[in-house]
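A single protein chain has been removed from this complex, and every other one stays in its place.
Chain naming follows the written order as A, B and C, and within any one chain the residues start at number 1.
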């Protein structure tokens, strides 16, 4: 349990990487790195697809990423209708990429593929935890 | 539409054999017979698996059937909880077999594989239509 | 040339907004057409593969229901699922069952009755097609993912919304000729460009139409195919691949590596190259997907798909006509039925029976069928 706290809407409660949420509570976004072979994973995982080991260490996502692509959506699946429009984005942090939403502080007309972004952990009004991507000079 | 009126709980509204329900409304239980090759089907069908024709005629289920097997169930899926216990049965009417429930007028201790039964159309309290199997001497 | 397994019969219902009957009755239409087309009886079919995305169906384990209704008991039957690519995975598995010697003749049956569920139920399922742990919690849907691929292609190659509109204009022209298509109106570039935005840069006409429908293919081994069929269409090449469900696992978004890999395998097995293809059906669930397919299948160099499109080379009369049956965009996309419908179109083309959509003299055709947003890809090369 614990993982149901992650996301605007959660579909999964039980996972061995529920520690991800504990770190969100601390305001930090983490990947996992395999202690056996050194592969790093985002999304975080309990098991390594490379060496089949299950010893993982948490590792913080860097502060500087680059926007790979994005879209502003006007339609949403059940449970997200009240959120539209919002912007989904893929951001490259070097060793890992991260998928999520762009923060509303990023003006629509300044969004550009290749722009620099950083992750920001956000607590939603209903208490759910998530993260979004904001400008590098964003002050929390 | 129309077929949603069939059964204690319906999962299907649209079918080309919705005429089955019209006949239940008349108090009668029907099979379909292929006009092309003469095969008879229960459950009724719009299409013949034998000759691939789609011309079907309605044909009444006979009044005399024999109990093939039965079970009295104490647990039920969602939507049927209030009905338990009830008795499910398969009855052989010669050219076709019919699956359904045994009427509550059939005493539990007289139920025997091989006994003679006839179909009886029943309107449920919520207006749904179904049929059950009752003793040959049952008066409607 | 591989001539071990052939397609000897094809069938398809009209794709419609809402089929006025039960799933089994809809499937029967496609099946009866395919069986008649093949000139066989259901008894001769050794196994049936039922291709469907099960969350859209109320019946659990629809293979049992379908086999019973079609008179395909006691032969083996099972369900195959690769979301939108289920139908062509059915072809791959049918080919294998036949080539392995387990069956002589196999039916590949695809269906979806999208109208079976309420709109609220559909909306609920749509969110669960992405990784439910890591992407679905952000509120994701298919158009958003393809929109991100489009945006990446725009950024790298200068592709524009007008290019996407050209794809839809072409699809609508052929869709208007196809009496099995759900969307039969021609649309103009201006209509496409002025339509509402679904997920930027994709607008309403960039998205395919949901539809109810069924398709059926009958495959046979070489001996039976030659006995039964005057115009068998041979499976020359098969390729299949997968990619990470999470976008984070993709190397780039400007194309689908999954299609490049599947295509390489299919060309290799067939001993053919992109230049040998006379007509193709590609998975245009969104306009951008057709452009990506031009490049991923080798019809154009990376970034040059727009040149091919703008020059009209993917229309009838062009170098490589693509989706001349209206594609998913206009023909409609009943998920489990789509792959079978694509294959049917190519089979009719290679037999010279495609009517107003015929590509003159087509001898070799290709089908590309994608599941999810590039999670699965199947490429099939067919020849006379």
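The rule is short, and it goes like this: a residue touches a chain if its C-beta (ideal position, glycine included) is under 8 Å from a C-beta of that chain, and two chains touch if they have at least 3 such contacts.
Bear in mind the structure is a predicted one, so any value in this text is a computation, not a measurement.
Peer 1: What chains on display are touched by the one that is not shown?
Peer 2: Spelled out, the missing chain touches these shown chains: A, B, C.
Peer 1: Touch as defined at the start, partner being the missing chain; which of C:6, C:63 or C:181 qualifies?
Peer 2: C:63
Peer 1: Which candidate, C:34, C:238, C:362 or C:381, sits in contact with the chain we can't see?
Peer 2: Of all options in C:34, C:238, C:362 or C:381, contact with the hidden chain holds for C:238.
Peer 1: Who touches the missing chain here, B:98, B:117 or B:134?
Peer 2: The one listed residue touching the chain not shown is B:98.
Peer 1: When the complex is taken as a whole, what residues of subunit C touch the one chain not shown?
Peer 2: Touching the chain left out of view, subunit C contributes residues 22, 24, 47, 53-55, 58-61, 63-65, 67-68, 72-83, 86, 89, 92-93, 95-102, 125, 128-129, 131-133, 238, 240-246, 249, 257-258, 261, 371-372, 375-376.
Peer 1: Need a quick check: the contact residues on subunit A for the chain that isn't drawn.
Peer 2: These residues touch the chain not displayed: 11-12, 14-16, 45-47, 49-50, 52, 54.
Peer 1: So which bits of subunit B touch the chain we can't see?
Peer 2: Contacting residues on subunit B, toward the hidden partner: 3, 6-12, 15, 42-43, 68-80, 83, 86, 88, 90, 96-101, 113-114, 130.
As a working rule, only the chains that are shown with their structure count from here on.
Peer 1: Please report how many Å separate the Cα centroid of subunit A from that of subunit B, as a whole number.
Peer 2: One centre to the other, that is 55 Å.
Peer 1: Among the residues of subunit C, pick out those that touch two or more other chains and give their numbers.
Peer 2: none
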